[in-house]
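One structure is given below, encoded as structure tokens.
All protein chains but one are shown at their positions in the complex.
Presenting chain A:
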């Protein structure tokens, strides 16, 4: 179970550059970062799963909080989350295979969102394991390409949104 940090940053290429630059230069062992938009077009949320066995999540947090472009770092720890991953899977499919693929998609509550002359695109949403499993099952038809969002997550049942973690100190 990873330890989640939810990092709210300014929505700009520069701020993403600063965050990734920091993670790289501090050699902080984090990967599988996913990037989500939020209700505010001015900001982005980065979801960073941290393995506490490899690095103290508080150290990652403390480093991120030094960046001015980071508006808030929420430590979700191991709180109950809704986690969803989404993939678009392009499968090589002759007309004969359509029914079989459609049945498989049904099983994963996936949808066929594009039908081409030689391919289908399957859209699947769910836990990372479910998406993995769906892609694995589709392999035997011939997967042409996959794009995935990476996990999006939200804390279950919490009434207030992400707290404003930073304060501008009043002029002395």
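Here, contacts are C-beta pairs under 8 Å (C-beta built on N, C-alpha and C of every residue); 3 or more make two chains touch, one makes a residue touch a chain; residues count from 1.
Note that in this section contacts and distances are computed from a predicted model.
The chain not displayed here is annotated in its UniProt record as "Acetolactate synthase", chosen from "ABC transporter", "sn-glycerol-3-phosphate transport system permease protein UgpA", "Anti-sigma regulatory factor (Ser/Thr protein kinase)" or "Acetolactate synthase".
Screening A:11, A:34, A:63 or A:133 against the full complex identifies A:63 as the residue touching the chain left out. When the omitted chain is restored, the residue from A:18, A:45 or A:90 that touches it is A:18. Residue-level contact of chain A with the missing chain is found at 14, 17-18, 21, 25, 56, 58-59, 62-63, 65-68, 73, 165-169, 171-172.
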